[in-house]
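Worksheet for the structure shown next.
Complex shown without one protein chain; remaining protein chains in place.
Presenting chain A:
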Amino acid sequence: MRVTFTVNGRPQEADDVWEGESLLYVLRERLGLPGSKNACEQGECGSCTVRLDGVPVCACLVAAGQAEGREVGTVEGLADHAARRAGGTSADRARQWRPDPADTVELAPVQRAFIDAGAVQCGFCTPGLLVAADELLEHNPDPSDADIREALSGNLCRCTGYEKILDAVRLAAARAAEGD
C-alpha cells in the first residue's frame, strides 16, 4: 500500500508498504529517518517516541496505515519545530553559537540542554526522551521534578540513572525562563 503523510512539516510518501509495517519501520527503513530508535519494538521503552498530530506516541505501536494523512514529528525535526514555536532567534539559540564548525548545528533548546547537562551517554534513548521532554516543556514550561518524572516515565534509559536527564530538562526550562 501507499502511505502519504507529513513528517517534520514535509509531505512524504512511502510505497510498497506491507500492511504489518509499523510507523517506526516506515520512518527508519523507507524514509531514511533512523533517528527514532528501535530498542524494544514492544511499546515499553519509549525510544521511538514521535508526535502524531502533536501527541507523543510509540511509533513502534502505530501501524503505518494509521499515519495516513496525519502529521508526524520526529527527533530530526525537533530543532525546526522549536524554532517555529519560538518564532525567531531566541536568546538560547543565540547562545548556542560555537566557533567549532562541528557545533554550529541548529539545535532545539532541549537538545542543547541534554548535551550540556551530560544527559547523553550511549544516546539510544535520547531521541525518544527529547521528543517527550520537548512536548512536556511545550505545555509545562516550569515543571516540578515530579512532573518531569511523570512525563518521562515511559522512556527507559540504561546508562545515566536519569539524574542528568532531570538536570537537562531543568536546564532547558531555566534557560527558556531566562530568555523570556
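Throughout what follows, contacts are C-beta pairs under 8 Å (C-beta built on N, C-alpha and C of every residue); 3 or more make two chains touch, one makes a residue touch a chain; residues count from 1.
By our rule, contacts and distances are computed from a predicted model.
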Per UniProt, the name of the complex member that is left out, chosen from "Xanthine dehydrogenase D subunit", "Urease accessory protein UreG", "Sugar ABC transporter substrate-binding protein" or "Sulfate adenylyltransferase subunit 2": "Xanthine dehydrogenase D subunit"
Option touching the unshown chain, where A:V3, A:L23 or A:C45 are the choices: A:C45
Identified contact with the non-displayed chain, of A:E29, A:E68 or A:E178: A:E29
Interface with the unshown chain - residue positions in chain A: 18, 20-21, 28-29, 32-42, 44-45, 47, 74-76, 78-79, 102-103, 105, 107, 111-112, 114-116, 118, 120-127, 130, 146, 148-150, 152-166
